[in-house]
Structures are given as C-alpha cells and as structure tokens.
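Every protein chain of the complex appears in place save one, which is left out.
On to chain A.
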Amino acid sequence: MASCTICLPALMMLVLDLNTVESVWPLPQKLAISEERYPLSPTHFNFYYGEDQASIMKDCSLLDSAFTRYFPLIFPDLTSGLETFSQLVQQEEDGTYFINKTEIEDFPSFQYRGILLDTSRHFLPLKAILNTLDAMAYSKFNVFHWHIVDDPSFPYQSRTFPDLSSKGAYHPMSHIYTQSDVRRVLTHARLRGIRVIPEFDSPGHTQSWGKGQPNLLTPCYKGSSPSGTFGPINPASALSYIFMSQFLKEVTSVFPDPYFHLGGDEVNFSCWQSNPDVRAFMQKMGFGKDYTKLESFYMENIVNITSNLNKTSIVWQDVFDYHERIPKDTILHIWKGLPAQYKAETSRMTKAGHRVLLGAPWYINHIAYGQDWRISYNVQPLNFSGTEEQKKLVIGGEVSMWGEYVDATNLSPRLWPRACAAAERLWSDESQTRSAEAAFPRLQAFRCSLLRRGVRAEPLSPGHCSDEYRGI
C-alpha cells in the first residue's frame, strides 16, 4: 500500500494533452491549460505506469482498479490525480473526446479533508455510504469519519459483544453493519484513497449501548432509589474500563487507520450527580463537586487505552475545554460556536501544541434557503491569531452531516454539491480561490459532472445539465 500512495503525485504531474476546461473542482494548486488541443480516442487511450519513477510499482492493485473505474468516467463520459485528468476531458458536439495541453502540479493544502456521516440517528444502507465515498473521491475528500453509533441506535455488529447491535440497533437484522459490511466500506474507501476513521463516542451519547451491555451506563437516581433511566457510561465502575478496553481492542483492529475518534462531547452531569456510588467515587478521588474532573478522569483512561492500542486519538473540543491534561498528540475536533469563537478556540488549542481539526463552520445538516454553499466556501481555516507554527497544527477540516433529519432518501442531495465548497477550501490554494462568485460557474459545471456520474447532486440555481438525473 505504501508504494501505491507514492505513485499518486507522480501521476498528477503527467503532462497531458487537453481546451478550456471549466469543471475542475477543487482547483488544482498550479494549473496551466494551453490552447493546444489533442484528440482522445477510447480505442487508443491507455494508462501506463511511468518508467522513470523507481517508486512506482507495476501491478499496483489500487491504481489498476482506479484505471478501470476512471476509464468509463473519462469516456462516456482517473485516485486524485486521475480525478483531475478525468475532469479535463471534454466532449465535442460530434461526440469525439479531447483534452487540451495542460500542465498541472497539484497537492492538497490540508492533509485531512473529511466528511462525517451519522449512522445512528438514521441507519444508512451500505449503498448510500458507498455512493458517498464515490462522490467524496470526485471532490478529493480523503477521510470518511464514520459516526457509527450514538444514543438512538447501535448498528455496528461487534464480534466480541454481539448484543450491542442485537439489542441496540433499530433492527437486529436489517439495520446493522456486519463485519463484512465494514470491510466492504474499508475496501471501497481504500481504493479511492479515502481513510475510514470510526467514532465510538463516549461517555455521553451512549444510550443505545446500554441496551446490550447491562451495567455499563450510570443508573440515574430519583431521591434514594434508581429511577429506571440511565446516564453516560459509569466512570466509577471498574467494569466500564474492562469493557471499554475489550471493545476498543476489537474496533481498533477492525479499522486499520492510525487515528481513532473517541468523541467525548456533551456529557450531561445530572445523572452522575444523582447517583450515590458516583458521588462516593468523587469523594474518594478528591474531585469535590467538580464533575468535569470525573469526565477528565474517564477520558484520560480511554485515551490511554487507545494509545496503548497504537492509535492516535481524536476527541471533540469539549475534552480540551474542560481539562488540560490530555496527551499532546491527541487531535482536537472543533465543532462549536460563531467564527470568532472557533477562531479563538483554534488559537488556544494550537498554542497548547495540539493538532486541530475544524468542523464548526461546516455543519451542513443545517440547511437554509438559497445558496448557502457560499458561506462554507468563504471559511478561512487559518485566519486566527497565532504563529506560523500554530498554523501548521491545523491539519484540516471536516464536513458534518448529522442524522436527525437525514437518511437515504435525502442524504445525497443535501451533501452534494454543498460539501464541494469545503472540499475546495481544504484542497486548493486559498489565494487563488477567494471568490465564490468566480467559483460559481465552475461549481455548476462540476455539479453536472457529478450528475453524469450518478451522484444525486442538487442544483445551485436555475439552469440545466445536459444529462439530468434520471433516477428516483
């Protein structure tokens, strides 16, 4: 796999025969298209491994499969470099294909360009996830953040704890991801140069976990007796940590990516406060009445378990906000606040030496009437007060599609092409892509090519595409 990743930049530097191309998205870092035009014929066109590049191995399965995938995309109609190539090929009125003489040198501005899908609030059939991965590749996204479980349901079928999904999924048979489903997602993503980072959010957002794992969640009390409801994972019980180590051992081996998202957001303390055992534990630990210390205690344990499993942890900003004693290599994910607030947060985090992931400006489950992609486009991830060193700690950003109102019926049109705005912000050179107005026609053309490729991408304004979406 390592050798395969090396061959991508090489391909991106191919000098290609090409016309005026308007649908390249995100904008490559250096793009020079000449007037000179070369014809392309499906019968003579071929992909070759360059011979002067020692690092490129023949028979790279990842590239071979990308070649076969992009050939039909180029001719009806190539991982990232191939994608750009395919976007340069155009069709004449008479049906012949051509490409202008073009030189492109390209690389991403940010190494982490993610999309979050939430499969707990609504179950997303595998097909919807795979289709999203296809569209992500077209926009050069490279991380699929799989917010796989949460309060409403637990669709991940665990080998070690099968009860989690058999009792915690919306339906134990039809609304789960089996191990082979997960492998299929991983393979599909890998072939497109996309990492899959799972999130198993705790200690809050775990209502569905409790159904299949008794004694995991904190029993809430009403006065001196249990009320029958449950709160976050019980941080005062050793059993919780035993379970979490076993469970994390499994999932960190199922998902190969070196990063692992641990959540840690929005922990409600009222249930903990009501529980006498938790209160006793607080006293024993000398936390006083400060439940953020209890939360820190839990998160520290979980982060340590995770790092012993050789994974780098990602946590939501709450974990940083409540306590400072988190390992330096933990990545912090910002999701809250107005621009002024998330900028200040970015400053504080990077000043503390943490790597940062920006999610706050790109909650695109929040919909509004009109061209709201422009707001996403105008985000400036590095526009916060800090040194050059601090800026380098912003590893990228993520588009979130939370699932309260989203399932397979409306996921694609809500995501595309709105997510493309963030894709360009995270890939392209900001100085060349400041104007949403200038990007607009290119994005419209790109949206039409998404349609042609079978992605149900919604329109940006009145108009038409030569190939409209014909499904439904």
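Note that in this section a contact is a pair of C-beta atoms (placed from the backbone, for glycine too) under 8 Å apart; a residue touches a chain by one contact, two chains touch by 3 or more; residues count from 1.
As a convention for this text, contacts and distances are computed from a predicted model.
Peer 1: With one chain of the assembly withheld, which option in "CobW C-terminal domain-containing protein", "phenylalanine--tRNA ligase", "Beta-hexosaminidase" or "NEDD8-activating enzyme E1 regulatory subunit" matches that chain's UniProt protein name?
Peer 2: "Beta-hexosaminidase"
Peer 1: With respect to the chain omitted from the figure, which of A:222, A:366 or A:392 is a touching residue?
Peer 2: Here the residue in touch with the unshown chain is A:366.
Peer 1: From the list A:174, A:224, A:310 or A:431, pick the residue that touches the absent chain.
Peer 2: Here the residue in touch with the unshown chain is A:174.
Peer 1: Looking at the whole complex, which of A:121, A:261 or A:311 touches the chain that is not displayed?
Peer 2: The single option touching the absent chain is A:121.
Peer 1: From the list A:88, A:191, A:443 or A:457, which touches the chain that is not on show?
Peer 2: Going through A:88, A:191, A:443 or A:457 one by one, A:457 is the residue touching the chain not shown.
Peer 1: Can you name the residues of chain A that touch the chain not displayed here?
Peer 2: Residues touching the hidden chain, for chain A, are 121-123, 125, 127-128, 131, 150, 152-153, 170-171, 174-175, 205, 265-266, 316, 335-339, 360, 363, 365-372, 374-375, 402-410, 412-414, 451, 456-464, 466, 468-472.
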